[in-house]
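Quick one: this structure, given as structure tokens, is what I'll be asking you about.
A single protein chain has been omitted; all remaining protein chains appear in their positions.
Now for subunit A:
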Amino acid sequence: MLWLYLHFPHLLLDHVRRASQTPGATVIVSGSPAQVRQACPIAQQLGIHPDMRLKTALSLAPEELAVIQPEPNQEQVILEQQASWLYRYAAQVVPHSPDGLLLEAGSLLRLYGSLDSLWHTLEQAVHTRRLTARFATGATPKAARLLAQTSQGVRSQDTTLLTQAIGQLPLAAAELDVKTLERLTRLGLTTLNEVFRLPPKELARRLAPDTLAYVQRIQGTRPDPQHFWQPSHRFHQQVDFVREVEHAQGLLFPLQPMLNELEEDLQWRQADTDRLTLSLTHRDGTTQRLSISRSGPDHRASTFLELTRLRLESCPLASPVTAMALTVTRFIPRRTPSAADLFGETADSREAWQALISRLQARLGEPALQRLTLNADHRPECAWSAAQVHRSETGGALPALAGQFTRPLWLLAAPHPLQQTPEQWLSGPERICSGWWDDNQVQRDYYAVQLPGGQVAWIFRDARGDWFIHGWFG
């Protein structure tokens, strides 16, 4: 079996830096007293290097050092994001917290042709995501990991070459615990090869059974089962900002690569979506949720970027944003586009319709758009209702109460008291007495009349004898 390990030497730093257009000097710190763990090239130029005290670093770059203190599970989340795109290249991926991904390469060689082409494909993928990764192959998962971490990446599928490479690894790079390392060094051992040559029984007796197991796993003489990662059923991407974003415009730049990732993800799932959720985390820890919906399914990044832009324009940020997450849980299987459906509606016109409605909804809000429907009710105000515009559904047979009386084209939202004496009575009375079942009982006599201005109104007299205008014959 051949394993390939991707080691991200400063994943958190890459993750934070790629979200900003002009990244400045950035360091990742942890522990107390705070120590620099990762420093970006700009910070390193200023003389800051890992394992330096934060106080020293701050005095080296007093003005513009962005200090990031990672949340406990942040690295895990970011690593999972990397696993989700790597899964498109390899079926068997194992995340190794906090900064590595292992994949089983033996079964991929036939698919990619050779190890070299697999290697280049992955390098390309890492590069487009603006990440830094070191690769190495190994005969066992542990060997691949150790080799990738010691910058001299081995690219080979020859077992003897791989065994040789791992054997030459200095003990200090073998991730042994401090005590064991010290005892082995005292014995005069410097490379892994020398440890491999020791009799296993003696190694277990003099050191610890666990150390023997670890060494044997590196060697491949003891099984090392791996739990392969399963992609989740939703799409989730998060960016964390070095500097707080105060304007909605500033969110669009980091959103672009996220939407590209989404487009690729949807392409792989052979699905579309019509609803995105954008969670904006504010400085004070509160979260603002924006839901961006489209009236029809789509997968293109450009469409969603445009809708998000409109949505953000209409809804100003409550306070500066420190992190942004994009989540998609609704996946709609793609349908093969047909030239025209039963109603002669082509894909193009449906597409244009959805684009227009989505644009309007994104800027004006979903309730601003309505569609009219009929209800089977005799009360004029209940005989219609407003429905949300969703997709270009073709109206089915609608219920309608056939009546010989004409209805006005305009209905008033609420009846308005009649203040003029009608000049001419055109039709009526039509008695409507209904609604005893839902506490909205009406008893009205409706007439069509001409008012002095020449307007034709639909008026009624209620049970108490008061007169109201309820509509206009427009």
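We take it that a contact is a pair of C-beta atoms (placed from the backbone, for glycine too) under 8 Å apart; a residue touches a chain by one contact, two chains touch by 3 or more; residues count from 1.
The criterion applied here is as follows: contacts and distances are computed from a predicted model.
Undergrad: Considering the UniProt annotation of the chain absent from this complex, which name among "Cell division inhibitor SulA", "Sensor histidine kinase", "Putative permease component of ABC transporter" or "Aspartyl/glutamyl-tRNA(Asn/Gln) amidotransferase subunit C" applies?
TA: Looking only at the record, the undisplayed chain corresponds to "Cell division inhibitor SulA".
Undergrad: Decide which residue listed in A:Ala172, A:Ala318, A:Ala368 or A:Cys433 touches the omitted chain of the complex.
TA: From the options A:Ala172, A:Ala318, A:Ala368 or A:Cys433, the contact with the absent chain belongs to A:Ala368.
Undergrad: For the chain left out of this view, which of A:Pro62, A:Gly285 or A:Gly453 touches it?
TA: A:Gly453
Undergrad: Please identify, in ascending order, the residues of subunit A that touch the omitted chain?
TA: 343-345, 349, 352-353, 355-357, 359-360, 363-364, 368-374, 380, 383-384, 386, 389, 393-395, 398, 400-401, 406-413, 424, 426, 450-451, 453-457, 471-474
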